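The other protein chains are all here in position, but one chain of the complex has been omitted.
On to chain A.
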Amino acid sequence: MLSKIMGGIIMLLAVLVISVSFQPRVNEDKAVLDERISKEAFLEVYKVLMSPRCMNCHPKGDVPLQGDDSHLHTMGVTRGDDGKGVSAMKCSNCHQATNTPGLNQPPGNPTWHLPPADMKMVFEGKSPRELAAQLKNKDLNGHKTMAQLIEHVSHDKLVLWGWDPGEGRTLPPLQHVEFVRQFKLWVDKGAVLPD
């Protein structure tokens, strides 16, 4: 009887030891998996952010970019303090609330602008890791929480314009719904910085 009890206790201990020893490994596997999923999701997000429809208004200098080849905006257009241009060269002087019909006509949106001079939110020239780090930093991302960033990429009218850019402009490489899905996946799995 005693030996049976002892045997049971030993079995129980063995199970406990095995469970405890396996637990971290299971967690570690999930963590590794999440990290991989998060990184891969951001690489999909990155493709969109670096497409001309997004990057052209997130230039490294103070001149917006134009076209699928992302050349400097003609006419010497500049950012201005608020991102809406300067004196006689304000964005809305040419860019209307909607796309002007026709090839090479000015695209339009009610809030057409660059990021302001005190928070330029540069995409151009950033590696995936650098851009992901910038997006996570509230001091560099427009003071947004991750939830606000998801809201921004999901519903902001200027973001949505990227998928309705007017004649002659290529679309971002992912559909908007897929872009948002990948963005949420990146965040949900830890918003991990790619290598």
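Brief remarks on what is shown
The rule we apply is simple: a residue touches a chain if its C-beta (ideal position, glycine included) is under 8 Å from a C-beta of that chain, and two chains touch if they have at least 3 such contacts; residues count from 1.
The rule is simple: contacts and distances are computed from a predicted model.
The UniProt record for the undisplayed chain lists the protein name "(2Fe-2S)-binding protein", from the options "Carbon-monoxide dehydrogenase medium chain", "Carboxypeptidase regulatory-like domain-containing protein", "Helix-turn-helix transcriptional regulator" or "(2Fe-2S)-binding protein". When the whole complex is considered, the residue among A:Lys90, A:Arg129, A:His152 or A:Lys184 that touches the unshown chain is A:Lys90. Checked against the full complex, the one of A:Cys54, A:Val77 or A:Leu135 touching the unshown chain is A:Val77. Against the chain not displayed here, chain A makes contact via residues 74-78, 86-90, 92-94, 96-97, 100, 102, 104-106.
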